[in-house]
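Heads up, one of the protein chains got dropped from this complex, but the rest are sitting where they should.
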């Protein structure tokens, strides 16, 4: 893993429709539907509020302070992809700005998830090109050292394989392995189906303690009420 | 302190009106009025800008990755309360989302202060249910281990007793012990009374050096001006 | 360096027009125009989005928890200045709020860059007085210990001399030594001149790989494509 | 809470013998004996390895960059005390060095726990005066602003009342409220009583799975073994 | 990835001898021999200095504050294994202490790498059971929620598959995929072969500039010497 200097051109992407539909549920529901796994670390934040996207991952492995591979990755993008960029070491430099975003958008990318820094955030917000990053930084990068494109990477603490589905919104970024995408979509839909009913009950003042029948297990666990 | 597995049902809340009125002054003024103490650590940030609330604390002690006690706490909420959730260890998991918020809001809570993670922030923003948290994270939690409700807790570096007044806004979160609430309210009001006059002087170009008569003490302290 | 208890009254400011014009290009372009140096650490964030300013630096060295020198600095401000405040140790206290902002604005300051905390951010946003800080905190400060004004300081990892040009926007804060201001302005203008053309090409689907002629150097560096 | 400018001279200390005996068990066992509460955050580290002490707390509240109150605290020390110093804001300055240690040791203090920085660590190691701190720093402090002595404080995320028992070793720092000291000592002793037997079983190759009878609950929880 | 509630009993371990021999070279040389990849983040630190081990990975996925799976993992240990424990969220609790170490050691484990906290470090040091962890903490954990054993995990930013070789010493922790173990061993040996000669040259005063023939490429890159 983390092989350097290679670009895999033919990756097996998760089903495009499934990938797209997962985005509708948002990262929290998808994370639950996955069985409570798959989430990147919460230091990954959107550069502007309100974006909610999903796509199939084109992965990039960067070297610190070097964005050469972002240009290599651009060529591998297909419509509906989301680029996921990891770095061989913790680094906050601004690997990505408005010019690359213009190129990515022209290729059909729906967003970028980068375990590094991003710049030109005002322009990116105006372009409606969403980015989730660990930092915002004006610092430019060089083009001197090889990384890789479309190899398995670890981004913000989570393994990502090329072609996996990535769901990102204001709450964070979740990775769904391609093989589990359909099953996760169904689970997410089932999960959301009865959320409306639950919300109505809670809004009417019914307690989760009663709705979820927690009083007995709490008592069993030894909870004591003191007046 | 930090007793596990207990829920205190009858807590002595600070006067409801005083608690409410303190919110009008905001965290910075209240912190000054307290004699410059009572502030939680600044990593506690609002999930959306512009909220300014105050209320009486219902406290919760959580275990990492476990939000069982949030449901127990919901039942203890009275209108005008603000829930203050601490955790036995540093943890950023998403203990709180839109369903719990619906329940808390139905019970009359004015907000949540949580030394942990929060999710569904987009929906919470639309619901106008303000949360101050150390993180935003999709990560769901289990319901397996007991914590406590309405015991004294330490939240973001500050002691909070059930019934204390909590004032939160864009600048941070301040805790006012119930016994000091009225005195602090008076001090805050007095403090704010002459802020308008000060602001007008400063806006007209008068220097703080002169307005606060700092030139002499600065000279005494040894400040040297060099041309 | 870091001499305590002195105020330099006569500092040599970079040319006012040059300082102003640099702001138009933003921190990312100016940082590139400088040869990729001069950037403060990315933990420095604006208190509200969208501000983009530049000015000549009035520097302040603060002691932790003490904002006495901010009042001393106010007197040294001339129209078009931006105040740059460093601290002798890492500290997030709220050294600056709406009263000082009123005074700074009255003196003609265009903004504040502070390696410490800021408060009253809601009011500052309404006043349109931009601040870049390491933290937001209600915590007030005392006035007991001398620092200095207009000495060379290190702010967020970058050296700043009084009179240097500071450019700040959503991407971060860049420092341009006064002696390099004109040269940097020219370089920034040249750099920006052909950005429009590049953007158009990339938007049309031309790849950076081709536009920047990267294919050959990538091959030389050993990049392998695998189908 | 966090009242400034006061020194409480007559504090009620936990029983001296109980306080001393608790130290024998170490922080991990005492923390378990407390019901898994009472631990300071793990950023508190000893300045040298191998020290294991316990004592009754004399508390200090410091201002950032100011160690005036450490001198005030010295006078309040009685033999067998351990000084616990909190700070009104996160600060790593070197509040404590070999001169203060000489004074504390002369007064009978067994150690210092400080949510701030410490210096002269080489000399302190030679003196065998143990310190648990959040940082090591040469940075000296001023004596300009009042804090307090022997008020309740929050140190490294844990509430400490004057007179509480503090147990510190290589694993961390635990606080035992004075009222619970005897009960905790008994629980710790009981807990340790059968540790030797457990260790012997495990050393012989018996698995915790069997010794603690975990196989059934694991199966009930749904654990699946796959060959 | 990150499947919960499963234990894989039959994992394919890297060749035992190769795994053992890799340890002789240390993490820095192995990391270079891998082509400069495979390293965990540097926050992973040994609990005592001087240990240098290698082994085949038994992986564990933990839940925050819960060490149940460590007991499940113990049964899967074979002589020469090193346990690698990841957690579903950042957590510093003391998942591991002297009792578990006694059990692990009895099963033949050579060490533990844990992206969480460790306790009883004094005893572990005396037992010579090396641990690399993100924190040291007395905080005990519960046994309530399932994780997994011998699934692929991400530990401290690096993917680890069960059976991979892990090399750990004072410099850090490197993961060598089982399939690359032999090749990496050969590369490490070749690399070390001429280190002695290089060291002798450098010790005699010959510069790396000359030994590595860097003067020409530096000049080409534009380095200027100024007298």
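Residue numbering begins at 1 within each chain, and the chains themselves are lettered A, B, C, D and E in the order written.
In this section, a residue touches a chain if its C-beta (ideal position, glycine included) is under 8 Å from a C-beta of that chain, and two chains touch if they have at least 3 such contacts.
This structure is a prediction, so every number in the text was calculated from the model and none was measured.
A.B. asks: Wait, the hidden chain, what does it touch out of the ones we have here?
C.D. replies: A, C, D, E
A.B. asks: Taking the full complex into account, find the residue in A:91, A:105 or A:184 that is in contact with the omitted chain.
C.D. replies: Of the listed residues, the one touching the omitted chain is A:91.
A.B. asks: Considering the complete complex, identify which of D:53, D:121, D:202 or D:223 is in touch with the unshown chain.
C.D. replies: D:121
A.B. asks: Which is it among E:50, E:79 or E:108 that touches the chain not included here?
C.D. replies: E:50
A.B. asks: State which residues belonging to subunit A touch the missing partner chain.
C.D. replies: 63-66, 88-93, 139, 142, 144-145
A.B. asks: Going by the touch rule given at the top, which residues of subunit C touch the chain that is not shown?
C.D. replies: 1-4, 35-38, 41, 88, 90, 152, 154, 157-159, 177
A.B. asks: Given the full complex, what residues of subunit D touch the hidden partner chain?
C.D. replies: 5-10, 68, 71-72, 74-75, 92, 94, 97-100, 102-103, 105-107, 117, 119-122, 135-140, 142-143, 145-146
Keep this in mind: only the chains that are shown with their structure count from here on.
A.B. asks: Among the other chains, which touch subunit B and subunit C together?
C.D. replies: A, D
A.B. asks: State the chain with the largest centre-to-centre distance from subunit A, centres being mean CA positions.
C.D. replies: Using the mean of the C-alpha atoms as each chain's centre, the farthest one from subunit A is D.
A.B. asks: Can you compute the centre-to-centre distance for subunit A and subunit E, using the mean CA position of each chain? Integer Å is fine.
C.D. replies: About 27 Å, centre to centre.
A.B. asks: By the touch rule stated above, which residues of subunit A touch at least two different other chains?
C.D. replies: Residue numbers touching two or more other chains: 36.
A.B. asks: Identify every two-chain combination in which the chains touch.
C.D. replies: A-B, A-C, A-E, B-C, B-D, B-E, C-D, D-E
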